[in-house]
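Sending over a structure as structure tokens; questions will come in a sec.
Part of the complex only, each chain left as placed.
To keep things simple, chains are lettered A, B and C as they appear, and every chain counts its residues starting from 1.
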Amino acid sequence: MLINCVAYQNGIKLADIGAEQIPDYLHLPDALVWVALHDASDEEISHFGELFALHPLAVDDARNGHQRPKLEEYGDILFLVMKTLEPDKDNAIHVGEVDLFVGANFVLSIRNRTRKGFQNVRERCEREPHLLSHGSGFVLYALMDTVVDRYLAVIHQLEDELEDIEIRLFSKNSSARRNITDLYALKRKLITVSHVALPLHEATARLYGGRVPRPCHHLNEYFRDVDDHLARIMHTVESQRDMLATAIQVNLAMISLDESNISKKLAAYAALFAIPTMIAGIYGMNFTHMPELNSPLGYPLALLSMLILDILLWRRFRRSGWL
Amino acid sequence: MLINCVAYQNGIKLADIGAEQIPDYLHLPDALVWVALHDASDEEISHFGELFALHPLAVDDARNGHQRPKLEEYGDILFLVMKTLEPDKDNAIHVGEVDLFVGANFVLSIRNRTRKGFQNVRERCEREPHLLSHGSGFVLYALMDTVVDRYLAVIHQLEDELEDIEIRLFSKNSSARRNITDLYALKRKLITVSHVALPLHEATARLYGGRVPRPCHHLNEYFRDVDDHLARIMHTVESQRDMLATAIQVNLAMISLDESNISKKLAAYAALFAIPTMIAGIYGMNFTHMPELNSPLGYPLALLSMLILDILLWRRFRRSGWL
Amino acid sequence: MLINCVAYQNGIKLADIGAEQIPDYLHLPDALVWVALHDASDEEISHFGELFALHPLAVDDARNGHQRPKLEEYGDILFLVMKTLEPDKDNAIHVGEVDLFVGANFVLSIRNRTRKGFQNVRERCEREPHLLSHGSGFVLYALMDTVVDRYLAVIHQLEDELEDIEIRLFSKNSSARRNITDLYALKRKLITVSHVALPLHEATARLYGGRVPRPCHHLNEYFRDVDDHLARIMHTVESQRDMLATAIQVNLAMISLDESNISKKLAAYAALFAIPTMIAGIYGMNFTHMPELNSPLGYPLALLSMLILDILLWRRFRRSGWL
């Protein structure tokens, strides 16, 4: 589905144009045509592929989707695959995809399965013509910056989740089963983020310093900034994974501790029952000569001794923390 | 066993030829002879080794099989060892081998212990003469692409297996023994895939960018595409291994949790039996002066008190989740 | 909030100047203007950003704060983000931030959320004019050196904490729950330190050897010294993390050992009660022909046998360490 197709010259918007007018505008000096597609059909992709003379392998990748993030140069045309991350209900993460073809005088963006669009990126670019006049490279930067900024929202959600689990981990009444289930789910999500951000991070590093692809010339500082954001994200993900590994061990220790406490309680209560049972057993014996049995105080004293022994024992268990 | 022997010129099939005609066709300008062997005998390998003047060390490797994937240049001839992966029954993986010798004007492919052949690769190449006219390098690409694509089927099978184990892991009635057995088996398979894909990935990186072997010139984009697929596979395998390590810890935690729940139940039921036993013991004592014993209500009251105490206890255990 | 604004020439203080006088002094030969802000407002940052012609992206970063430590060159101007670490109450760590802009003839330092200031750095620099005459690079060094030295205080605090936990870990009466809680908290703090020190370490390596940014020329030995301190800190943090991972395993082993000891005690006491209960049970049977029952020695002998068996058993348990 074609969303937008706009022609710019020196950073200033000329007109919303139809797909058929694109060739005319591409030949203007300092022109930039920015085409945005959404959940594009195979025909649309093939059509624009021919229009902009894109490499068949890249067009194939765009058509098939579900690619890993990557940056490829086909001659002077850059092909960038990014994944979008959006918070979903039930703490899940929704993964979408943005494919970008960036030539000297055009940008073709195709977004699939994303919820939020990039209309605000276009507006921001149009508000700053002096920056947009850098050409297609700046559009590339603006889109990358927006995609990466949205990762941060997901990262913050994951940080909150971990914090939440941590609190439960150390509270006495939490369910170890729920903790371990949540920790495992969090691990999955961290791996998802890492799969999305790490290859993009590697790609970004090739857009500044050293040999830089043509459309990104003179934008070093901007791409370095995106790179820095991605570095921060990767660092956070790494720490989260590290803490999570420790949290899993803590949870195991807590389960063992719980087990240990139950054993203590079991042993203590077993002893509290065993004493009266044993005494009762003794006075249940059928010997003919058991003087205590005939004393009128025998029964109350027997009960009393049971009670006193249990109280003494109970206090001892209490003091040593078994009860 | 010789499967095919075909001569091409500028990407167009000339003829199916016999092994003895090969030298004639090799001398045609822009010719390409593509020979395919299947579970080749030592004699066949030696024969073609002499025919194409292959290096004795490479011929030895082809004869011995069971090599690790590798890419070696012997002068202008490339020697590539790839492993094939095919899903087998009972979730097992079947590992085969493809050895390729790629010279300027010939391709010799030897496949051993594989189930699926590569007839479709040949057909695809013949349908696209403009690509096949790139020469032996394109045949190399087409074969690598097919082998690597088949890895993906295995990867998806492993992903399904892990997902299946995960569901069982967190369900209350699964067998921890079966889970751990399956996790271990999955680990073995991931290592197998990693052994097959990692060295091939390293080899592929030498086929584009930087100094590229002669037959692969002008095919950068194609080999980069194979490389990208392998990168995706390695990433997935890495994540799988990571999740699997966590799953093993989760399983251990689940076993401990289970143990802990049994202890709770054991303790609870022990208490439920201990109370009536203790009371019965007390009234089984043989003291002469035990007023309760002579009361007609003594027996029913004793039974009632046993019952009431057990009900109270049972409800308490119930509430605290021990029962 | 503007704290200081001082002009120097060849390392010698000229005057405390107002913000509006800065442009005059910047044009003096060999002049250096050193401006220090504290919890600066957005307006202040923008103001000085324009005054010193700083890059908008760097000014943005300074305004937003909460950045990861980094070193960026914008033309001849260095932008360094450092984090400060200060011990807080309850063994917590307080994290602040210092942003530095270093040009050929000026230093702009902005510190946010730090407790201790850097007045002593200024005093030290003014006491050593021959060093300060190296210009803005030396001020950069002096500030970095001070920030890094303060990390060491935090490192020592963490070392003390770990030592404290270690002692408790191996003492018989410590609380495993408290140990695991403290180990987890320590892990978090180590990750914090590592997040602060590691990117700064990477940045520092670019300030000596190889291509060095303009303001840092001729100060190789000094920046290498800071780098060396950071290397030491990272080494210590790494070892701490390593020991901590082992300590967590030790704690788990201790919990299991504790559990094991409780089981032994439980088993031993159960046996001590089970013997008299069994004997009593036997003599509580109602057989008419039980000769022992009628003997006047029957009862005392029964009691004695209970006692002797329990004593023997108790000694055996004692010897084997179960009690």
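We adopt the following convention: a contact is a pair of C-beta atoms (placed from the backbone, for glycine too) under 8 Å apart; a residue touches a chain by one contact, two chains touch by 3 or more.
Keep in mind it's a predicted model, so treat the numbers as computed, not measured.
The total count of identical chains across the complete complex in this file is 5, with 3 shown in place.
Note that in this section only the chains that are shown with their structure count from here on.
Judged by the touch criterion defined above, the protein chains link up one after another in an open path, with no loop closing it.
Superposition on CA atoms relates chain A and chain C by a rotation of 70 degrees, given as a multiple of 5. Taking the mean of all protein C-alpha atoms as the reference point, the chain centroid lying nearest to it belongs to A. Computed centre separation for the pair chain A/chain C is 25 angstrom, with centres defined by C-alpha atoms. Annotation for chain B: residues 284 touch two or more other chains. Listing the residues of chain A that touch chain B in their complex gives 55, 57, 67-68, 70, 72, 74, 176-177, 180-181, 183-184, 187-188, 191, 195, 199, 245, 248-249, 251-252, 255-256, 258-259, 262-263, 265-266, 269-270, 273, 276-277, 280-281, 283-286, 290, 292-296, 298-299, 302-303, 306.
Across the interface of their complex, chain C is touched by residues 166, 169-170, 221-222, 224-225, 228, 231-232, 235, 239, 242-243, 246-247, 249-250, 252-254, 256-257, 259-260, 263-264, 266-267, 270-271, 274-275, 277-278, 281-282, 284-290 of chain A.
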